[in-house]
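Okay, handing you the structure first.
Yeah, one chain of the complex is gone here, protein chain that is, but the others are all in their spots.
This part shows subunit A:
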Amino acid sequence: MSAEAGHGASVRIEACGKTFADGTHALEPATLDIASGETLVLLGPSGCGKTTMLRIIAGLEAPDAGGRVLFDGKDMTAVPIERRNVGMVFQSYALFPNMTVADNIGYGLKIRGMPDKERAARVAELVTLTNISGLENRRIDQLSGGQRQRVALARAVAIRPGILLLDEPLTALDAALRDRLRGELNRLLRALGITTIYVTHDQSEAMELGDRIVVMQKGAIAQIGTPREIYFTPRSRFVAEFIGAANIVEAAVEDGHLVLPGGRQPIHCDGDMPAAVAMIRPETIHVAAARSASLSGTIDSVSFIGDRQRLVVSGASSRLLTVDAPNTVQARPGERIGLSISPDAVRLLPPEN
């Protein structure tokens, strides 16, 4: 495996926008740096331009005039995909139906003129690496979805690409398989050390796989950061709500407190604001005795999830508050409870425009 590692190229996207022939603005001009060996996740809702950005990096789509794509500092904008040495995994896998599994995996090597024996050895190596031993001579239509996904990955990695591009590689699979493959994929990507750009609209996939996450919104980059940064310090309401569960609280700020219907919540903020927007994650809200807490409300509903329970509380904020409480807490709908929130857990967001 060590022979595999450490041949990732660095990528720079410079002012790359995309307007399609029919006038669709798919991407605002964006600039982005991806370090060698890094796994970068493009995350966002459907239609926000993730695939478009990936295709620009791959060379399947040309950026609008002025945009440039650089690999290891070399301008690749005019280089066609077949000479960019990128490995690609498509959402539909796009495996060749007229070839066996082994021929699919070896196709890129064959095109590069690798001798048969060497190619067979490399294919065998990848078959082992991706856990599909015994399927080498199957036709593609004789494979399950998960097996196809592995073949597609093996085929993309076989050519020792400088950059691996994956477009929602797990979306077509059912939830249980998706979780298992996500773990496998994560280990594989770390072991290979290829620069990876991974497109998904699933935030938990993004968190697990990404060294950094690019959250996209309507063709623009909303925020770039590590999973922790994105989760704990979202820069906008959109990012806060898209990643994980978030309570958005709209209230006035008076000398370091949010003024809420259920009480006054201390926050880190000096000035006064007539209308602030704050985010509070459900797991940062702790249940306390109603009398002693500075903030209180009434339990609307309780859903037991197993490892925790999710309470919906009314009357504390102007909207319902979602609270993740330990599964040991006794809580019944209709009860009054106190809520204790550390000032660190309240994040003020810039006002929406």
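Simple rule for what comes next: a residue touches a chain if its C-beta (ideal position, glycine included) is under 8 Å from a C-beta of that chain, and two chains touch if they have at least 3 such contacts; residues count from 1.
As a working rule, contacts and distances are computed from a predicted model.
Chemist: For the chain not present in this complex, what protein name does its UniProt entry give, out of "ABC transporter permease", "Sarcosine oxidase subunit gamma", "Ring-1,2-phenylacetyl-CoA epoxidase subunit PaaC" or "Fe-S cluster assembly protein SufD"?
Modeler: "ABC transporter permease"
Chemist: For the chain not shown, which residue from A:Met99, A:Met273 or A:Val329 touches it across the whole complex?
Modeler: For the chain that is not drawn, the touching residue is A:Met99.
Chemist: If the missing chain were put back, which residues of subunit A would it touch?
Modeler: Where subunit A meets the chain not shown: residues 58, 60, 80-83, 85-88, 90, 92, 94-100, 107-108, 111-112, 139, 155-156, 159.
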